[in-house]
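In this view, the complex is presented without one of its protein chains, the others remaining in place.
On to chain A.
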Amino acid sequence: MKQKKWIALTAILVLSLILSACGSKDTSSSGQSSNGNNKEELSGKIVIGGSTALQPLAAAAAAEFMKEHPKVQIEVQGGGSGAGLSEVSNGNFDIGMSDVFAESKSNIDASQLKDYKVAVVGMTAAVNKEAGIKKLSKEDLIKVFTGKVKNWSEVGGKNVKITLVNRPDGSGTRATFDEFALDKQTPAEGITQDSSNTVKKIVNETPGAIGYLALSYFNDDSIVKLAIDGTDATEDNVASGKFPVWAYEHMYTKGDPKPLVKAFIDYMMADPVQSNIVPAQGYLSVTKMQVERNAEGKLTNK
């Protein structure tokens, strides 16, 4: 009996070895063909990773791209903007996704990287309903976030204590909000949360809470979308440059991309993705922007 068991076990082992060998053969052959014929039919593998904010958009576009080119395999990972920039610089990712300009990370050699701005994300402060605030001047917003004002009644709201909800150090959302909504002032201490959904939940449930979110999260009336300096945070106002708090979503490649990677990035920037998938995922299309911004934050008309 025992011997039979052993025979069965070894048989399974041998079988699985053969199978796995077959599997590895498969992948190696597809890898070879990717080097050969990329003019007729695209094939091969792309690894994309980084910003979790951009991840759903990249994944949706990748799914469509793979439908059109069945021999292409695209892997979209998360990891955060920092990981995206480091890994693309090291050559581990074909495309690194980032919420921030590579220039803003001191130890990344931005001159090595090629920047493709694939989408724009607008954001504004999200305020709990009980605060009784719908708009603020930038000056008052800075006072609120730097802790100079502790109660909403001091800036024209109800008598409710202010609770700040920040994002962690290094977060692209935080960097954008600090730079364009708070004029580079350092916000005071409060609750810190990373996930936009958690921030939304906290702002909704905590009386007097204020945080900041991408515009796509204001899809119901559980939180108040704050107007800054009398300008509503709408997509049109962001596109025309009237509303200042927005950022690019970047895809970086190391040097000039390989033909396959280039084909995918062209696909990302082209109309079907920009006018369907980008708005569906809650972003603004880059093609609609009437203004441009460089890494130093300087705004110019297109």
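Quick note on the criterion: contacts are C-beta pairs under 8 Å (C-beta built on N, C-alpha and C of every residue); 3 or more make two chains touch, one makes a residue touch a chain; residues count from 1.
Here is the rule we go by: contacts and distances are computed from a predicted model.
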* Asked: One chain isn't displayed here; going by UniProt, is it "Phosphate transport system permease protein", "Sulfide dehydrogenase (Flavoprotein) subunit SudB", "Phenylacetate-CoA oxygenase subunit PaaI" or "SpoIIE family protein phosphatase"?
  -> "Phosphate transport system permease protein"
* Among A:Gln112, A:Thr198, A:Ser275 or A:Asn294, which residue is in contact with the omitted chain in the full complex? -> A:Thr198
* To do: Check the options A:Thr186, A:Asn219 or A:Thr300 and report the residue that touches the missing chain.
  => A:Thr186
* Touching residue (missing chain; options A:Pro70, A:Gly170, A:Pro259 or A:Pro272) -> A:Gly170
* Which of A:Gly80, A:Pro257 or A:Gly282 contacts the chain that the document leaves out -> A:Gly80
* Structure fact -> Of the candidates A:Thr206, A:Thr234 or A:Asn276, the residue in contact with the absent chain is A:Thr206
* To do: Spell out the interface residues on chain A facing the chain that's missing from view.
  => 6, 52, 78-83, 85-86, 90, 105-108, 163, 168-172, 174-175, 184, 186, 189-194, 198, 201-202, 205-206, 209
